[in-house]
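One protein chain is absent from this view; the other protein chains keep their places.
Right after this comes subunit A.
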């Protein structure tokens, strides 16, 4: 069972963008797709642990700010070298204009 944590307001994230969220010492990245859907992944790249919230969101892709490793943030799928390990994803639900992510 997931524990739902309020991460941010819906309007805190621009479409096709990402913001950081920290809970209990763990970093997450919360995304809003160009279509207005919300997603959440682990906060750091699986390659060299760079913070993904400083990376560039283009369509459904987040690109690591340091080495340009790319992931599909809707599935966590790594797009190939230099990133070889998929990104962990977390369920998201919207309630009363607040984005909640399911952890645990």
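Keep this in mind: contacts are C-beta pairs under 8 Å (C-beta built on N, C-alpha and C of every residue); 3 or more make two chains touch, one makes a residue touch a chain; residues count from 1.
Simple rule for what comes next: contacts and distances are computed from a predicted model.
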{"item": "The complex's invisible chain, by UniProt name, from \"ABC transporter ATP-binding protein\", \"FAD-dependent pyridine nucleotide-disulfideoxidoreductase\", \"Uptake hydrogenase large subunit\" or \"TusE/DsrC/DsvC family sulfur relay protein\"", "value": "\"FAD-dependent pyridine nucleotide-disulfideoxidoreductase\""}
{"item": "Missing-partner contacts on subunit A, residue numbers", "value": "16, 50-51, 54-56, 63, 65-68, 80-82"}
